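Take a look at the structure below.
A single protein chain has been omitted from the complex, and every remaining protein chain is retained in its original position.
Labels for the chains are A and B, by order of writing; each one numbers its residues from 1.
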Amino acid sequence: MTKIGLEIHCQLTKLKSKLFCSCKANYREFEPNHNICPVCMGLPGSLPRLNQKAVESATRIAMALSCETPEKIAFFRKNYFYPDLPKNFQITQLNVYGDTSIGGEGYVNVEDKKIKIRRIQLEEDPGRIIYEGASERTKITLIDYNRAGTPLVEIVTDPDFESPRQVRVFLNILSDLLENLGVAEPGLEGAMRADGNVSIEGGKKVEIKNIGSFHDLEKALHFEITRQQSLFERDIEIVQETRHWDDKRKITVSSRSKEKDQDYRYFLENDIPWIKLDQGMLDGLKKNMPESISSKKERYVEKYDIASQVAEIIASDKYYSNLFENAYSDSNAKDIANLITTDVIGFIDTKEKQQNSKITSRHLSELIDAINSKTITRNSAKVALQEIMKSGKGTREVLEELDLGQVSDSSEIENIISQIFEEEKQAVIDAKERPETVNFLVGKVMQKTKGKADPVKTLELIKSKLLS
Amino acid sequence: MNLNTSILKYIEDVKSGSFTVEEFTAATLQRIKDIDGDIHAYLSLNDSAINDAKLIDQKISSGEKIGQCYGFPISIKDNICITGTKTTCASKMLENFVAPYTATVVNRLHAEDAVITGKTNLDEFAMGLTTEFSAFGPTKNPWNLDYVPGGSSGGSAASVAANECLASLGSDTGGSVRNPASFCSVVGLKPTYGLISRYGLISYANSIEQIGPMTKTVKDSAFLLNIIAGQDANDDTTIDSNNQNYLENIEDGIEGKKIGIIKEMTTSDGLSSEVSTATKDTIHDFESLGASCEEISLPTIPYTIAAYYTITSTEAGSNLARYDNIRYGYELESEGYEYNSYISKSRTKFGPEVTRRIILGGFVPSAGHAGKYFLKSLKVKSKLISEVNNAFKKFDYMISPTAPVQPFKFGEKIDDPVTLMLLDYNTVTANLTGKPAISVPYRVVNGLPIGMQIMANSLKEKSLLQAAYALESKTTLPEVPL
Partner (left out) sequence: MVDEDEIIRVAELMKINLDDHGEHVSRVKKMLEYFDILDQIDLSSEEITSQEKSLTELRKDEFIPNDKKLIESLKNFREHYVRAPKMN
């Protein structure tokens, strides 16, 4: 019985400023150490100033994960020395004097399992450390404080996961959810990180830290489960400890025992007063929450009779659901949805491509109209989309330029069919004997016409020719 | 030129043309030159003080709008940041730290055309009661150079008492403005927590400390409070003070007011006989001013010193963790060191008292001990707050002597930690509860000053200053012998 729990850190990069100062929340565009101020550098005499919108964003995350939110929240200091911590303490949240973090006792449905969310808290990201120098002796620690103070939401789950695969599914759901809320950009490098804990057969829990990406997380989990299983099989005790993921060697390694001595001396961060989350504010946030993914999916399925799988794909991705929402009308919703999931997804399959694509909702509805009025074939639409993605030109212009008008004239099609029958004699024989193989011939006609032949008519004419 | 004047009188004189800002500033700087070698109130001086003074004179003569301060000279405790100046907290750890930004309170002074004379000496990182813990040598009490000036704002108090400036901004965590004010015979006010911005005040115990004005007269204190008080966007702990004018109606008197004499702070066996006598006389003075005085017991007070030191050392341990000499500090080459050993090595520059408080601050909130020390202390704080709030339902003010003793000689108290801690006995209550309290110079006996403390309820500075002014009107004090 494998049990996995997660500790996920998500940067709130959609905010304009850091958690405690007005430096930029998304630090990526800056030269090292040029997105800093006395506050995030922890200069003597500086004081933190809490970002109002960060509290709102974190509250919305808590609501989206069905968490309970407390009446008031507080911040605490986690005291330890590390070069990436300008103050040598991190301002974070904790449930010590009752519930003081932004949310708790929530859940996320992953397939048929309910993954419980133990706690959500706001905290500041530390700076970034880069090591320079090849050998142990010459290693220098270089620090870039641009990231110090970036707002983070930490999401801690119960150890409810049963497999690394389930973890992966959960993380995809969570990423989509956070993006849909408009609080985070999970696609940005380093914007979402996760540590995990693993135990097997009811044994001791091992924490794994220092995992760089979700990809690495899955690897680390697999490795750790295998490691624990092999110990278990040989009757060797699995020590409760913290291990870190060694990315070079692709293994988990026991962290120095000094972790055990660490005492964070948690106490209230007195420079930030307790913040009341009154019911009025909570109600306001709830009202303005963007529609949830599951609610969108339900709507697509029920109202527009869109297939569940298709609805799932579109609802889960903000880019696609935006395209869909602005393109469909009552009559063509299903077609638009199918066009997106069959064709668009095929070639716009990364966040980067989504950002660079010039396809608009209008393009989609115009293409569907053209297909339905038999001006072009479905295949041609696909070709057109690829061009539109790059150039952004109007639908009509592209169709004309690429000469994608549907070929529906019977005699034209018959000519092509005759050519194909000449070229593919064996296929013709096959088709006469086994009618289900006729699609090969249809395919050849489509190839020859660059997809422009009306496929229905083509099939009709081929069939009648075969009979004659 | 008479440097033993008040801010308000100085402004009158400048307005009437008795002297220029430059003249007074020059005389002040000369005075510093003459005596600060003996007193050592200042750690650094403002090179552009004369230029600043000249600019203000120009503004005056050209009829341009001029700030309320009219260029009066003020010193600033060296744990408050001013751009481009060394801000050392009297510590070797910050020997070379030049602040890249300015504290809000100093910005407000600049905006009103005050002239900063320089930064004053303190106990290292504001931890101490005698200024003997300064890494750069102690400050001497202007009333008798063999005696301590009090602390931690000893330099601030001495600079005002010795006429090296007309006022100073100190900081008060457990009595650090009031105690040296009492020892040097100046007025020292610790305002309500949250009234004055701490942005730019280098933190020692951030949950209870406040910047406070130190002046010759109570009216000057009110004047200065008008300038520096008020909410600051840079400090989330500041509160709305309703923009009061603290000078207005300050002479209203205390007829009919009820004054509580804090029993635990005025028992005769806790006080020296001179202080005890002064206390009794103070009560008579208040009664003659029309107030009624009655004893009140606050049973939590005997536990406040332990709670105070537990809480402040916890916060100090955390607030001083940033001093690892990596981003700022002093010169120490990191070549050859490993990270942890470099930090430990560089932090050996902390003085002995700071070192001890940091160790304490690691101990009392630690996992195994927090329940016994730190969490209990937080509860003592809460209990004290209820007790004091209750008392203020009945009384308008509560009084006690500021310090249980008069100033003492250097080296006298420094060796016994408990005796030293207990000097704060009468002052920490105001810090732990966040209430405003003021020390008014009351008497000088055998050449050594005694101050009396008045406490009021939160945000009642206006009323507090009225009581202080009334008491001050009953006193006649000698001039400082220097």
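Here is the rule we go by: contacts are C-beta pairs under 8 Å (C-beta built on N, C-alpha and C of every residue); 3 or more make two chains touch, one makes a residue touch a chain.
Note that the coordinates shown come from a computational prediction; the quantities given were computed from them, not determined experimentally.
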item: Touch criterion as defined above, residue of A:140, A:188, A:253 or A:456 at the omitted chain; value: A:140
item: Residue in contact with the excluded chain [from B:201, B:360 or B:471]; value: B:360
item: Candidates B:88, B:237, B:319 or B:463 - the one touching the absent chain; value: B:237
item: Which of A:50, A:91 or A:171 contacts the chain that the document leaves out; value: A:50
item: Given B:201, B:278, B:326 or B:440, the one touching the chain that is not displayed; value: B:326
item: Interface with the undisplayed chain - residues on chain B; value: 96, 98, 100, 194, 233, 236-237, 300, 302-303, 305-307, 309-310, 317, 321, 324, 326-329, 334, 337-345, 347-348, 350, 352, 355-356, 358-364, 366, 372-373, 375-383, 385, 417-418, 421
item: Contact footprint on chain A, counting only the chain that is left out; value: 15-17, 22-25, 31-38, 41, 49-56, 72, 74, 81, 83, 97, 129-131, 133, 136, 139-145, 261, 263, 268, 273-278, 281
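The rule is short, and it goes like this: only the chains that are shown with their structure count from here on.
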item: Approximate Å spacing (C-alpha centroids) for the pair chain A, chain B; value: 55
item: Contacting residues of chain A [partner chain B, same complex]; value: 38, 41-50, 77, 79, 81, 83, 86-89, 141, 263, 265-268, 270-273
item: Residues on chain B engaged by chain A in the complex (per definition of touch); value: 79-81, 87, 89, 94, 97, 99-101, 103, 198-203, 206-207, 233-237, 314-315, 317-318, 321-322, 324, 326-328, 339-340, 343, 362, 365-367, 370, 374
